[in-house]
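Reading through the structure tokens given below for one structure.
Omission of a single protein chain aside, the complex is shown with its protein chains in their original locations.
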Amino acid sequence: MIKIGIVGGTGYTGVELLRLLATHPQANVVCITSRAESGRQVSDLYGNLRGHFDLAFSEPDPASLAECDLVFFATPNGTAMKMVPELLDAGTRVIDLAADFRLRDPAVWEQWYGMPHSCVDVLAEAVYGLPELNREQIRGARLVANPGCYPTAAALGFLPLVESGLIDTGNLVADCKSGVSGAGRGANAAMLMGEVGESFKAYGVAGHRHLPEIRQTLSWVSTQPVGLTFVPHLVPMIRGIHATLYGRLTGDPGDLQAIFEKRYADEPFVDVLPSGSHPETRSVRGVNHCRMAIHRPQGGDTVVVLSVIDNLTKGAAGQALQNMNLMFGLDEATGLGHVALLP
Amino acid sequence: MIKIGIVGGTGYTGVELLRLLATHPQANVVCITSRAESGRQVSDLYGNLRGHFDLAFSEPDPASLAECDLVFFATPNGTAMKMVPELLDAGTRVIDLAADFRLRDPAVWEQWYGMPHSCVDVLAEAVYGLPELNREQIRGARLVANPGCYPTAAALGFLPLVESGLIDTGNLVADCKSGVSGAGRGANAAMLMGEVGESFKAYGVAGHRHLPEIRQTLSWVSTQPVGLTFVPHLVPMIRGIHATLYGRLTGDPGDLQAIFEKRYADEPFVDVLPSGSHPETRSVRGVNHCRMAIHRPQGGDTVVVLSVIDNLTKGAAGQALQNMNLMFGLDEATGLGHVALLP
Amino acid sequence: MIKIGIVGGTGYTGVELLRLLATHPQANVVCITSRAESGRQVSDLYGNLRGHFDLAFSEPDPASLAECDLVFFATPNGTAMKMVPELLDAGTRVIDLAADFRLRDPAVWEQWYGMPHSCVDVLAEAVYGLPELNREQIRGARLVANPGCYPTAAALGFLPLVESGLIDTGNLVADCKSGVSGAGRGANAAMLMGEVGESFKAYGVAGHRHLPEIRQTLSWVSTQPVGLTFVPHLVPMIRGIHATLYGRLTGDPGDLQAIFEKRYADEPFVDVLPSGSHPETRSVRGVNHCRMAIHRPQGGDTVVVLSVIDNLTKGAAGQALQNMNLMFGLDEATGLGHVALLP
Partner (left out) sequence: MIKIGIVGGTGYTGVELLRLLATHPQANVVCITSRAESGRQVSDLYGNLRGHFDLAFSEPDPASLAECDLVFFATPNGTAMKMVPELLDAGTRVIDLAADFRLRDPAVWEQWYGMPHSCVDVLAEAVYGLPELNREQIRGARLVANPGCYPTAAALGFLPLVESGLIDTGNLVADCKSGVSGAGRGANAAMLMGEVGESFKAYGVAGHRHLPEIRQTLSWVSTQPVGLTFVPHLVPMIRGIHATLYGRLTGDPGDLQAIFEKRYADEPFVDVLPSGSHPETRSVRGVNHCRMAIHRPQGGDTVVVLSVIDNLTKGAAGQALQNMNLMFGLDEATGLGHVALLP
């Protein structure tokens, strides 16, 4: 059994971690921290956990955390980087679900997150936890930076095209749509149901923090500079991300469908739908899968990839468990065999 | 492994059965019928099942069904009663998720369902599949009538009060609310999102088919005649039933909370919440639990019970699996250990 | 033109007032206050008002307000009672959309609202602004207490039954359901779409502040003591209230449909639907109407009234304008002729 601690477990990422860990055969959650809810039963805050966890939130205590085999950080950005070095020194491994270790370049991190990085040396060893790209490095990692939700959906959709050099990477468009749980569980008038229900809007068009993250991932596999326009939108639903990705072919791509199917043939959590499909976000609700479809409208030179994930699962807690399985030598799909809740 | 057939699997009850059976360790679905979708892959109709079932819909064939250990009927009312006698004769056991075998009195059935019952003798041996009431009979049953969704939520909430003789059974009120999946997946303009989204209404106030079913259940445990007013409502959400139940105390009831907790102490799927609670339907989304809370507003003589289930799980397919587990000597909770999807 | 001030206009009641006042032919909004948003254009906060108002929020200033003919209070409970006496002294008339002047008995107010009433003498002259009950008093009133949302829906539905002495007023049940806008626009994690979307629950079963208000209204027209069980529920939609009201007949009521139709024959904003109907909340979305239907299930002795309003319109700002029209001698329906937005 893996002895697990969770720092900052009161948000949606936290409850999703607990939902998945509750039925994971090798996970033993021994500690979950929250300053605000310290002393309160986890199942009191989240009614769905009644009967599954007999555990109360506690004040974060470095010594207790250091006794864990693995600590998940489900904290606001900037928190993990202050605690991680000490945990690593104690031999505890870490998966950070926030952004602290996602961007390799500390200067870029500071630019987009508005604060200097407090442990640049540790940042250098962090592995970006997208198993479809970095599986082997994740297995050996002490510290995994769990990818953002939009970056997971967008990167998985673009990867086969960029890796194969088929599209003009200088002018990519990622038009992405997310359910409201992506904004978290903080008290925020802008996310009231009265504000976001029955309405649709874009946000952050001038620049969203997931832009440099997507660009970084694509740059790793591209021989050309990556230019990306990223426009996130808010959908009046709770879970799900739909990325609609546009790229221009630089020549005859051959059989795009076959290229995607081959790229992901051995991936347990990427499902390339039959040609002509339109994936629905509900088809991945609550599961760790990314489903995608490839289109070339009217046979023109624009490729359109449709890629869906559950932002809380493959876009956060599910992918974190996938990374945990890899780090601890388990079958990658352990505890992640759920069927999506439909309808 | 239990060899399982499903008749009429294209509706929401069907896909929910498949979702739950996909991860049940003792279930082997060998046959799923649909005249309309014959030949089509199950996972083509329901994207969430991709990778979980390699099975196509087939024309209903009595011989193939008779080779199963168990057949679930997820058909419109009036279909199962035509096929069940032959299956029982062949030694196949049956769980009917429709209403054909729910009402003991054929005359009452005919009155509410508008057709004569075609196998009154078989009806006589059917067991009403509410494990919290009929567990032992279910274990030995050849034919189980799986309860309706509203009747499950309402009966579980009223049972402790009626069994203990604490309330005036002549004047019960069940004000119930259901998500739209309860109306099924048929093409019906009245259930378009454009019609039922962002709106709330009652329906069937003059008389709904679940009224005699609830009344029948309560009559079994009551020493007095049961008078019930049942008003169902449609909620703009997909899954979930909330029953708000009103009864008048006939005297000092003592500790109502304790009465409920004792009644359900050993029930794996009934969760009596702490005093003062308000259960949310999302706390049981996708799981087989009924969660409930008991109130006595202002200490008066009206008891209010709040009872929530997922209409497709404890209200249909989940309860059917619970019944299957009992019928086949398995642990009652086998394959039903999911955690509700929240948020 | 009526010179109008609004105190506390940043909430949903405020924006609804502005929406309706924008097209009212006799209304001239000269002042709208908000400490938090002082200086900000109204149309900047509420995009739907762009082009309709060239007005900024201002700090509340008693002198400016006193120059208005009418001041609406759309403030938290306890604010209006501190400012109203001074305004009345200055000759300004007031409609309070909060609860400060709804309960006649200061002791009851203090019990339910947790603070002493600061102007009991002024309270004594306040008129409860339900035009269907108090039309004549409203015409002459200096101070109108605009009814609560639930109390409007519940009282209108019960009134004909209680006035005619047809039901046992000692055991009324009001099972009410409201869209989320009823909880206001304050930053409150409990009202995030991630928390209340796709879920349904009751709340405040132990005692909700609208209970004494409904009881008070019914007591005014009843010869018997009024006993009421009131259970509010939260519906995952934005606007709308549905009250499902239960009462027991004390004898043969005659033609209930005719009784209701006669009671409301001259009411411009109460619509008694044909017998057998089920009103939908969307049929009153954005309009000042209450639509209702009367049922007597299975011809028994329980009457069920279904009553729907828009909580922000007839349940708040629309009724406030109706009261304004009466107070200023206008046709009662002036500026309230909208057609509900459907779908």
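Per-chain numbering from 1; labels A, B and C assigned in written order.
Heads up, the rule we're going with is that a contact is a pair of C-beta atoms (placed from the backbone, for glycine too) under 8 Å apart; a residue touches a chain by one contact, two chains touch by 3 or more.
The shown structure was predicted, so the numbers you read here are calculated from the model rather than taken from an experiment.
Here the missing chain is touched by one residue of A:Cys68, A:Leu218 or A:Ile238, and it is A:Ile238.
In the complete complex, the residue from C:Tyr46, C:Phe101, C:Tyr128 or C:Tyr264 that touches the missing chain is C:Tyr46. Remark: the omitted chain is touched by one listed residue; of A:Lys82, A:Lys201 or A:Lys262 this is A:Lys201. If you put the missing chain back, the residues of chain B touching it would be 12, 180-181, 183, 185-189, 191-198, 236-238.
Residues of chain A in contact with the chain left out of this view: 171, 173, 175, 177, 179, 194-195, 197-203, 205-207, 227, 229-231, 233, 235-240, 242, 244, 246, 248, 276, 278-282, 285, 295, 297-298, 300, 302, 304, 306, 308, 343.
Interface with the hidden chain, as seen from chain C, comprises residues 12, 15, 18-19, 22-23, 46-52, 181, 185, 197-198, 238-239, 271, 273, 279-280, 282-287, 289, 291, 312, 337-343.
Convention: only the chains that are shown with their structure count from here on.
Counting steps between touching chains, the shortest path from chain A to chain C takes 1. Superposing the C-alpha atoms of chain A onto chain B requires a rotation of 180 degrees, rounded to the nearest 5.
Comparing mean CA positions across the assembly, the chain most remote from chain C is A. With centres taken as mean Cα positions, chain C sits 45 Å from chain A. Our note on geometry: chain A versus chain B, Cα centroid distance of 37 Å, whole angstroms.
Distance between chain centres (mean CA atoms), chain B to chain C: 39 Å.
For chain A, residues that reach two or more other chains under the stated contact definition are 12, 181, 185, 197-198, 238.
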